[in-house]
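What follows is a single structure, written as structure tokens, with notes after it.
Left out: one protein chain. Kept in place: all the others.
Coming up: chain A.
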Amino acid sequence: MGSKYPPSVRGCLSLWILTLEVPLILLFFFFTKYESSSKTQRELMGTYGVFQDVTVMAALGLGFLNSSLWKHGWSSVAFNLFMLALGVQWAVLLDGFLNESFSGTVVINLPSIQQATMSAMSVLISVGAILGKTNLGQLVLMTLMEVTAFVVMRMVSKQMLSTEDHTSMMHIHVFAAYFGLTVAWCLSRPLHKGAKTKDQMATSPSLFAMLGTLFLWMFWPSFNSALLSSLKKKKLAVFNTYYALAVSAVTAISVSALAHPQGKINMAHIHNAVLAGGVAVSAPCYQIHTPFVAMVLGLIAGLISIGGAKCLPVCLNRVLEIHDSCGVHYTFGLPGLLGGITNIVLMTHHTNWTKHPINGYQLLLNSGALSFSIAMGLASGLLTGLLLKLKIWKALHDQAFWEVPHLAVGF
């Protein structure tokens, strides 16, 4: 078997990563400083709690969510951590540089790191679409490209389209999903025979993936309420997300049984579809004032997600030749779209209701922001995909990068 292994990655990988890390350190040395004015204890603890939740979601949740592929578990979890670490550093710098009040130094505080973590999550979401088809070198490039594109997208929509912080961050789901899909489309190539078996699921990786799903599921209320400023909006976001997630979990599990000829539930659907409610409610969560609206959203999101899981692989894989390894499109893409549209509808409804005169213009701006994030995702994804295609490395499983224990678990 030895001769079939992909080439050793010893020289180029470490070199490529180190040449990247050294300039990052230098940039931090020259341009950053910590915030000097100390805030009150209470504010610090409040932010720190949410910050921790977001980090758990990014490192544990998204890491384990993608670990369901047979023979790809190590790469999913560890590359995820790697990309998160790299993405956060880069996003902190970019956020500072592109800020309108930038004047020579970037001031780092807890909210800015939290925001950077959330930006870096865009990479972790998109990587689900190309899981197992890229190597670490390509992923580094993708991280840099995607974080840049995402931060630029947020800045532009904040300054040109006057989108709120929360709304533009919640477009992360559609942005990341379409970015990932475009990259997957560029990288699509006929899989060789052996790859088919590696796409299979196995029992204990599925349980690990379930662990990731549960962590995302549990901490989603924190993610949705992280960037909201007032307590009232935060509360609404938490409550709405809680109920939407509960409903989408029930819907996903029961519809998954309905979709199978013998009424069996599919674990892969559960991994993804139970989260659809949280994605769908993310953008409009602070505008929903009664729980049942959030619950209806969760129900629709669960249905869309399972429907997508059933139909999309057939259409997308055949027609467009996209191979979406972990179902990013129906976990994040479609429910995110639903959420974005609901947000626009609710906003118009709300402005009508309070008799504000400018709702037409506002509507235009909001739909502009949503479509801009999709367009940006597609365009930057295309660019990244073409760049990644330049180098052709073949590494599909862990053994290229990891020393797999040869005689594991004897007992």
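Points worth noting:
One rule holds in what follows: a residue touches a chain if its C-beta (ideal position, glycine included) is under 8 Å from a C-beta of that chain, and two chains touch if they have at least 3 such contacts; residues count from 1.
As a working rule, contacts and distances are computed from a predicted model.
One chain of the assembly is not displayed; among "Metaxin", "Protein prenylyltransferase", "AP-5 complex subunit sigma-1" or "Ammonium transporter Rh type A", its UniProt protein name is "Ammonium transporter Rh type A". Of the candidate positions A:L236, A:A309 or A:L388, contact with the unshown chain belongs to A:L236. One of A:T117, A:T143 or A:T251 touches the chain omitted from the figure, and that residue is A:T251.
Checked against the hidden chain, the listed residues A:L20, A:A78, A:M155 or A:M267 yield one contact partner: A:M267.
Residue positions on chain A in contact with the hidden chain: 1-2, 4, 42, 45-46, 49, 53, 70, 197, 200-204, 206-207, 210-211, 214-215, 217-219, 222, 230-232, 234-236, 238-239, 242-243, 245-247, 249-251, 253-255, 257-258, 260-267, 270, 274, 289-292, 295-296, 299, 399, 404-411, in rising order.
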